[in-house]
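This is the structure I want to talk about, given as structure tokens.
Selected chains from the complex are presented in situ; the others are not included.
Each chain gets a letter, A and B, in the order it is written, and its residues are counted from 1.
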Amino acid sequence: MEIKRYDCGVRFATAVEYNGMVYTSGLVTSDRTGDITAQTKDVLSKIDAALEKAGSDKDHVIMVNIWIADMKLFGEMNAVWDEWVSKENMPVRACVEAKLAGNGNLVEIAAIAVKK
Amino acid sequence: MEIKRYDCGVRFATAVEYNGMVYTSGLVTSDRTGDITAQTKDVLSKIDAALEKAGSDKDHVIMVNIWIADMKLFGEMNAVWDEWVSKENMPVRACVEAKLAGNGNLVEIAAIAVKK
């Protein structure tokens, strides 16, 4: 079985595929001036794009890790999550507060999914 | 292969099963008034219950992530862990301090296991 690596930057891949599974990096927004709502939407759209490129989608996500810069943002992040997540195909999830790399980043999300 | 999702709440599943593996969410106590000892016992019993429902158990756990609200609680958390973990079947583990969602939560634990 081959390991496929997608969108490798200077130090890590955006996604890796192996044995019917897709793993994404902890992804952050492209626009750090946005608020938690805008950033969460942007990051989840990046998750969607990374999964699509590797042959998966949010209906096949099995695990998600979320780090937010301030737990006060939990409710607003969840509001965007609730719009995004497939109600019939919920993953397991963990979300904790952590200081993130990159000034202005408010949320970082990593996903593990199954290929379609 | 089918993805099975257990005990889905409003935004995530308690456990997901795929390809002979079981993944749990980051689980927290049902009684946030308890101390770290009580909370760790409660969370590990929830891990046990989630694994059992998906056809696994602590002897088949391969990876555990633990987040504690204050590193000063590390020793007391570990005392409960040491009672719980199968000495002949230890998983890999990572434990760091993080602010958790939900006032009063002192410990959150997520596990990955193999089905029996």
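In this section, a residue touches a chain if its C-beta (ideal position, glycine included) is under 8 Å from a C-beta of that chain, and two chains touch if they have at least 3 such contacts.
These figures come from a predicted structure and were not determined experimentally.
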For a quick check: 2 copies are placed, so what copy number does the complete complex reach in this file? 3
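Rule of thumb we're sticking to: only the chains that are shown with their structure count from here on.
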Could you give the separation in Å between the centres of subunit A and subunit B, each centre being the mean of its C-alpha atoms? 21
Interfacial residue positions of subunit B with respect to subunit A in the complex: 1, 3, 5, 8-16, 18-19, 23-26, 65, 67, 98-101, 108, 110
Complex interface listing, subunit A residues touching subunit B: 20, 60, 62-64, 71, 74, 78, 81-82, 85, 89-98, 112, 114
